[in-house]
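FYI, not all chains are in this one, though none of them got moved.
Per-chain residue numbering starts at 1, and chain names A and B are given in the order in which the chains are listed.
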Amino acid sequence: MASPDFSYGTLGFQDIIVTLDAGVATVLINRAKQRNTFGRVISSELLRVFELFDKDDRVRVVIMTAEPTAPAYCSGADISGGWGGLWKPESEKEGEHAHRDSGGVLTIAILRCRKITIAAVNGHAAGIGMTAMQLPFDLRFVWEGAKLTFPFVRRGIAPESAASFLLPRLLGHSRANSLLLTGEVVDPSSPHLQGLYHKIIPAREDVYPEALAYARELAAQTSQTAVAITKGLLQHPGATIEENHLLDSRALRILGGAGDAAEGARAFKERRPVAFADTLSKNLTSWYPWWTSIDIKHRQSKL
Amino acid sequence: MASPDFSYGTLGFQDIIVTLDAGVATVLINRAKQRNTFGRVISSELLRVFELFDKDDRVRVVIMTAEPTAPAYCSGADISGGWGGLWKPESEKEGEHAHRDSGGVLTIAILRCRKITIAAVNGHAAGIGMTAMQLPFDLRFVWEGAKLTFPFVRRGIAPESAASFLLPRLLGHSRANSLLLTGEVVDPSSPHLQGLYHKIIPAREDVYPEALAYARELAAQTSQTAVAITKGLLQHPGATIEENHLLDSRALRILGGAGDAAEGARAFKERRPVAFADTLSKNLTSWYPWWTSIDIKHRQSKL
């Protein structure tokens, strides 16, 4: 999908509003009346749009945000119908092993999106508002007044959206324990969150504009292929440093022969801005992905 | 062991004093005359009591602490008889591979305790006072005046109690290197310790009371089964994010059908405190543990 000509505004989404401008796609969470809770519709719409972003060469950076006047960035899963509303029908028929948490399915899709992803957290966040709606993103901007919590142990439920995998990787196990085993409500300046946010912003209404300005700069100055390969190396680094060395050596050799790297070296020498032209659909090496992708659908996967 | 009726005060411990109140068990290190050093007796008593805490439904949170008037929280291993006093007899007979470090045995037992564990470090700590007596706990409270050190390279010995495994996981390798390879004495506010302590407390005598108030709140507000499953997911998250997603999906499905999760959702809806009733002995899924536990006893284990 080189540069498709559809407009994201025409795709008929209900719970999100999606726009694309100058290489930056914005996803606006559009459920203020439901406190921006996470339910079936937004789940499937986000899943679809992140798969599109991954393939659409026009997209270089993705931002997800909410209206700064909404009651929350995302106040958690919609459990107005109890937890039961969240189960996949398969798990009712075939047993608990057949359930697939929709937050986890979305988390994996966001991680697999090969563009730079930014969560612009301009409001309170709880539960899945902290996990799937934040942890799989590459960067997080946050309003300094946001109230943030992973409340699972206080609700009698397990952490979802692969938070028990991602949070220790992002911040280390000490902070992950402090957050996941207490369910405490914390501010962005809490010692338990240090390192999680790329930037903390005083005014709620400035979070998205600041993220957007940063995203535009990244969209203009970064190579689409180099970003994809770098995300691949960070997520699939090899089991040992020696294996990583073989992987990054090969990546360097491949990218170094391509257009963007030559342009990067020329621009550096000539002290001028870069003008990267390589795209994933035309220029990504066939060696990518160098790992085996795991299918998480029931019957395709088991432990 | 649903809710046994023995009192911890009757178990005849020598080097520790154990009490239980309102779901919170407290272990007081009781060797002030020996500067709270770690020796054979305290080692076996702690091992026994953490195995009891794990099984005793009455226990929801465990705190370990010392008298705030003691010379130290724990000043290290008792090497008054040289290092030789620490060797297991097997290693003398069968060779160095047969030795099992008692700090490591205790560390693994504390990690395997399925309740929330808190080290209330109200005094100086060195060596095993930093490792087995702190690192395997879920949360650490500390007195801001404590002098803290991992002195192994300055004693000609290796880091023990699996510190070379736990410290990088808790804080990352950069801080672990700064601590383990220099043996420097640091304060809780040192940049090398950032993230290790859940809370730093100005007055030494306030460390235990603050930890206790926090523990009581956790005991009242958290689900015993959700805590056990969350600890399991953090310690055994699966090798990949996809595997973690399968594990937490199953955990969500199992817990979501049980009493505590239903109570958690109802209490949230009704805006009232939770009243969790599920216990490990009655309500923990038979799927737990989903991993194979490794026996570390000599002859049951080898590399």
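Methods note: contacts are C-beta pairs under 8 Å (C-beta built on N, C-alpha and C of every residue); 3 or more make two chains touch, one makes a residue touch a chain.
Keep in mind it's a predicted model, so treat the numbers as computed, not measured.
For this complex of identical protein chains, the structure file gives a whole-complex count of 3 copies, while the figure shows 2.
Simple rule for what comes next: only the chains that are shown with their structure count from here on.
The distance from the centre of subunit A to the centre of subunit B, with each centre set as the mean of the Cα atoms, comes to 33 Å. Contacts from subunit A toward subunit B in the complex involve residues 79-80, 82-84, 86-87, 91, 96-97, 99-101, 104-105, 107-108, 111, 152-166, 168, 171-178, 180-183, 191-192, 194, 294, 296, 301-303. Contact residues on subunit B toward subunit A in their complex (touch as defined above): 116, 138-140, 169-172, 194-196, 198, 218, 221-223, 225-227, 229-231, 233-234, 237-238, 240-265, 268-269, 274, 276, 278, 287, 290.
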